[in-house]
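A short worksheet on the structure shown next.
Complex shown without one protein chain; remaining protein chains in place.
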Amino acid sequence: MFKFKELSKPTQLCVAWLGLMMFFALFGPFLPIENWTFVYEDDLGVTPFSPGHILGTDNNGYDLLSSVISGTRMSVFIAVTAVGLGGLIGSALGITAAFVRGKVDLVLSTAFNVGLAIPNLVLALALVSVLATNVDMTEVVPIWRRVVVLVISLTIVLIPILGRIARGATLTWSGREFVTAARSMGMRDMQIIRKHIVPNVLPALIAVAFLAFGVVIIAEASLSLLGVGIPDGGSWGGMIARGRNDLEYSPHVLYIPVIFLAITVISTNQIGEVLRGRLDGRESKV
Amino acid sequence: MAGSGTAHMRNTVDSVLTVRDLTVEFRVGKNKTVKAVSGLSLDVVKGETLAIVGESGCGKTTLARAILQLPPPNSGEVIFDGTDMTLLPKENLRSARTSMQMIFQDPISSLNPRMTVHQLIDEPLEIWDRGTRAERDERINKLLFSVGLEPDLVLNRRSYEFSGGQCQRISIARALALDPRMLICDEPVSALDVSIQAQILNLLLFMKETYGLTMLFISHDLAVVKAISTRVMVMYLGKICEVAPPDVLYSQPAHHYTRALLNSVPIPDPTKQIRTELLQGEPPSPMNPPSGCRFRTRCVGASALCAEQEPQLREVSPGQFVACHHPIV
Partner (left out) sequence: MSSLLSIKNMSVNFDTPRGSLEAVRGVDIEIPAGMSVGVVGESGSGKTVMCRAAMGLLQGSTVNRTGTVIFDGNELTAMSKEQVRELFGSGMAMIFQDPLTALNPVRRIGAQVSEGLRIRLGMSKSDAMARSKELLELVRIPNAAAVLKSFPYQLSGGMRQRVMIAIAIACNPKLLFADEPTTALDVTVQAQILQLLRELREDLKMSMVLVTHDLGVVAGNTDYVAVMYAGEVVEYAPTKKLFADMRMPYTEALLDSIPRVDHKSGTRLSVIAGRLPDPTNRPAGCGFAPRCKYAQDKCTTDHPELKTDPDGHIYRCWFPIGEAL
């Protein structure tokens, strides 16, 4: 669709950054560095570019590079899964609603509108406290349980957002004459959806999906900051939570995760914007 | 103006398409219905090109879609090749449709912008499994040649790379892929440049002769219709005004609307300008059409009878049928 060289410099940087994040997410555990929980007792609170710790350590001895890589894995996994699932379910419902119309459309659209009214943080808080918190607060909750509940709550929030986009795009495209032409050729409805509607709706969805990544990453970080997300700082939000108190003497402990978070969200937003701009340009030709 | 009236029907075995008493209405809002087509009957004989002429809102496009059952009409019969399409179950309807293909007004939006020309024309062949890969490719090439396009130059390109005229050629090739008996053309040249219109019209005429097609040609452009049709039907607000062969209709219109329509067409000859009585006012709303003859509110020849009784089609000269209580003699 478009070449790397054609993009503007800032956009190229964004793509490169996201590439780096993906690399960390996929190959993090295989890198020749210790797990983030390893305590370097001799190097408490050292600044970045110190020997052995390129990003420094925090006051508890945790290496920040390892922590940030672990955070990347967490964020990427949650974002990709939530957006992926939300997109799949949302677009299936949205396309169906727009194609079938009538009562089905009415029901689904209302459901979307109701869903859109639910604030994501509140929902996540509610679900996590119900499903992923033990009554006995001293017992540790396994991380995977928290992750699953987070993904579920974020998926629920994303379904109506992506569903509405899919529905709108389907309404536009199914009104085009080539769909009528396909029907007059004797094509079945499912075939029409598969061959004619989906390929034309997909680009709009992907553009929004990128923007949604940014939102999900921040949501996860916020929840972790509040203590309701991934416990114990295995995520960017957790790092920020831990680093809050170190601001006076070791500000780098706070800045590092914040910078990673900010650049990642800027990158996804930028790519989402560029995709949307390309799309509008192409569609205006048609 | 007649809604019903079947005097113009020929009821022969050569009829490819027979439509009886077709009605299409749309509900808009609480108690309002748009009466797009009201009790209309027509027939198309093999080898004929029936042109349906009318201005916007007369129901001609709705009529075409209703014939294809996209969507099906509210009532009436659509008998194609001996079968009433309104009664067919979904599966049979799918296959029945393949004998009746349609060409649309907007050449670019009638082609999926993501598909190559090869995929576009192959699609109908693929749906109905017509032949092996090699046979289908050969057929696609032949079709492209016959519409005046070089296969090598177009097969791998997409619709947005072509001009309007070329897109329309591709649509015609696609429509002919399944060897239809009948071609419904819905304003196929309205969106094209003047010099391209002639090319596409000639192409349609050529296709008709080569493949022995029967055509239903819908247009608002009287000049285009005259060039291509063998029989013309004039519609107004969902009803038929007049049916006649083109030479007769254009030189001796019997219906007041037909005459007003003809007088409005700008002629590219400064010495032949008609400045007579122009049709005044606007067409009434299709949600609330006038009683009796639907044209009476704008007709110079209207009488009290026109408001009470709906005129039926009757023959006023050989082959010329008009729905009017006081036709022009």
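Should a chain be cited, it is by its letter among A and B, assigned in written order, with residues numbered from 1 in that chain.
Note that in this section contacts are C-beta pairs under 8 Å (C-beta built on N, C-alpha and C of every residue); 3 or more make two chains touch, one makes a residue touch a chain.
Just so we're clear, the structure is a prediction, and the values are computed from it rather than from any experiment.
Asks: Which shown chains does the hidden chain touch?
Replies: B
Asks: Touching the left-out chain: which of B:Glu138, B:Asp179, B:Asp247 or B:Glu315?
Replies: B:Asp247
Asks: Specify the residue from the set B:Ala198, B:Met287 or B:Ile328 that touches the hidden chain.
Replies: Only one of B:Ala198, B:Met287 or B:Ile328 touches the chain omitted from view, namely B:Ala198.
Asks: What is the set of chain B residues that contact the non-displayed chain in the whole complex?
Replies: Missing-chain contacts on chain B: residues 55-56, 163, 193-195, 197-199, 201-202, 205, 220-224, 226-230, 245-247, 250, 260-273, 275, 278-282.
We take it that only the chains that are shown with their structure count from here on.
Asks: Report, in whole Å, the distance between the mean C-alpha point of chain A and the mean C-alpha point of chain B.
Replies: 52
Asks: Name, in rising order, each residue of chain A that touches chain B in their complex.
Replies: It comes out as residues 176-178, 180-188, 191, 195-196, 199-200, 282, 285-286.
Asks: Taking the touch rule as given, give the residues of chain B at its contact with chain A in the complex, in rising order.
Replies: 65, 68, 70, 94-95, 97-98, 100-102, 104-106, 108-114, 123-124, 127-128, 159-160, 171, 174, 178
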